[in-house]
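Shown next, in structure tokens, is the structure this report addresses.
Just one protein chain is left out here, and the rest sit where they should.
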Amino acid sequence: MTMTPIRGAFSGTEHHFPVHVYFEDTDLSGIVYHANYLRFFERARSDMLARVGIDQRAAIEAGAGTYAVTQMDIKWKSPAKLGDDLLVVSTVTNVRAASCFIQQAVMRRGEILCEATVTAALLSPDGRPVRQPADWVDKFKAVMAEGEE
Amino acid sequence: MTMTPIRGAFSGTEHHFPVHVYFEDTDLSGIVYHANYLRFFERARSDMLARVGIDQRAAIEAGAGTYAVTQMDIKWKSPAKLGDDLLVVSTVTNVRAASCFIQQAVMRRGEILCEATVTAALLSPDGRPVRQPADWVDKFKAVMAEGEE
Amino acid sequence: MTMTPIRGAFSGTEHHFPVHVYFEDTDLSGIVYHANYLRFFERARSDMLARVGIDQRAAIEAGAGTYAVTQMDIKWKSPAKLGDDLLVVSTVTNVRAASCFIQQAVMRRGEILCEATVTAALLSPDGRPVRQPADWVDKFKAVMAEGEE
Partner (left out) sequence: MTMTPIRGAFSGTEHHFPVHVYFEDTDLSGIVYHANYLRFFERARSDMLARVGIDQRAAIEAGAGTYAVTQMDIKWKSPAKLGDDLLVVSTVTNVRAASCFIQQAVMRRGEILCEATVTAALLSPDGRPVRQPADWVDKFKAVMAEGEE
């Protein structure tokens, strides 16, 4: 049996990515452990890169480097619970030579549970900031202009 | 925008559940960290319960207890990597009064990467083994006989 | 054999908490996965609460509620690696009726790798903000004034 891979998609300039809450995501207070929202955000960003045609694994294996998060400002507003179907909404808000800026929110049926502004920088294998390939910048700019076609 | 939730499905007596490998799943050796296969297995079992009509969150909130893994025998055969699309295949092999037995494998395009035999017991909120509700046992037996209809 | 539990300690108004980096903390880029710094910060805050005499587990079991992080502004400056011995330095900067503010940094031999400002609110078991017990507020104020004696 084949099964459709888990995937997000663009809706205009917004990238939408579904997340289901499992036991591993919760803690004993009965809700999703706060740090796990960062895992949800990262899954969504990785999917967004894949959707625009950036293959992170190939980039790492080719020695082109990897994105690292350098800054996040996060607000947790309302808790997610076991079994919830969440949607991570991500929007690229700016692109510079060596970094990009993304606005992200974890939603449940239209309610924002957690939101973050994220700065990600491309780092060389030895950890120094490097310029993003020109075609990657173009991809981000295309997404900011109108979403993926 | 609505988006189809991430879900598995039965194919005969086998439950199939897709997993995509993200950065969070890997470690510095470049492959999926061994303990994270247990998270994949648990997601698949939770989905299997949902598919047969057992609502774990409702059961916990109603004080009916929760399943706990009491035994696993696991073999890791070949590593999964960033970006892999995996399939967790789960089969209920036996059901007793207070526990059930599941055979699980993490597959990549037909190759078994990791396989496990799992014993799960239903525990009361204070941690003691309790009998599974009769209709849950019936659901498992129906799955063992022919898969979900 | 008995073994001294893993613990932090106050040095004046600063709480110091040691963290060692294991495989589980890293990802395939060879460094600590960004979200795992939030786990380090949380361990340090939990230890700080224990050091000033606040028993979180007893508070949860008594229905007094639990702290939830409501806001974090985080900067990642330099990566931690497998085997590093890190020190989490935490300082309570303000206490209000229902929340407290903490400045935290993950250090390696005097270098700041990651720093965060954290807002934590006390939530009732049903998730609403509640006033912190007066003696807890007193404990935080004592720490802010001079550190634990």
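Labels A, B and C are assigned to the chains in the order they are written; within every chain, residues are numbered from 1.
We take it that a residue touches a chain if its C-beta (ideal position, glycine included) is under 8 Å from a C-beta of that chain, and two chains touch if they have at least 3 such contacts.
In this text, all values refer to a predicted model and were calculated from it rather than measured experimentally.
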Hidden partner chain, touching residue among C:T13, C:S46, C:Q71 or C:T117: C:S46
Residues of subunit B (touch criterion as defined above) contacting the omitted chain: 28-29, 31, 34-36, 38-39, 42, 60, 66, 68-79, 123, 127
Touch list for subunit C against the chain that is not drawn: 1, 3-9, 11, 14, 16-20, 22-24, 39, 42-43, 46, 50, 55-57, 60, 81-83, 85, 87
Contacts of subunit A with the absent chain, listed as residue ranges: 23-24, 26-31, 33, 35, 81-82
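The rule is short, and it goes like this: only the chains that are shown with their structure count from here on.
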Per-chain CA centroid nearest to the all-protein CA mean: A
Identity of the chain that, by mean CA position, is farthest from subunit C: B
Fraction-based call for subunit B against subunit A, same above half, different below: same
Size of the rotation, in steps of 5 degrees, that lays the CA trace of subunit B over subunit C: 180
Distance between chain centroids, defined by C-alpha means - subunit A, subunit C (Å): 26
Chain centre separation in whole Å, for subunit C relative to subunit B (CA means): 33
Mean-CA-position distance for subunit B and subunit A (Å): 26
Contacts with two or more other chains, residues of subunit C listed in rising order: 28-29, 31, 35
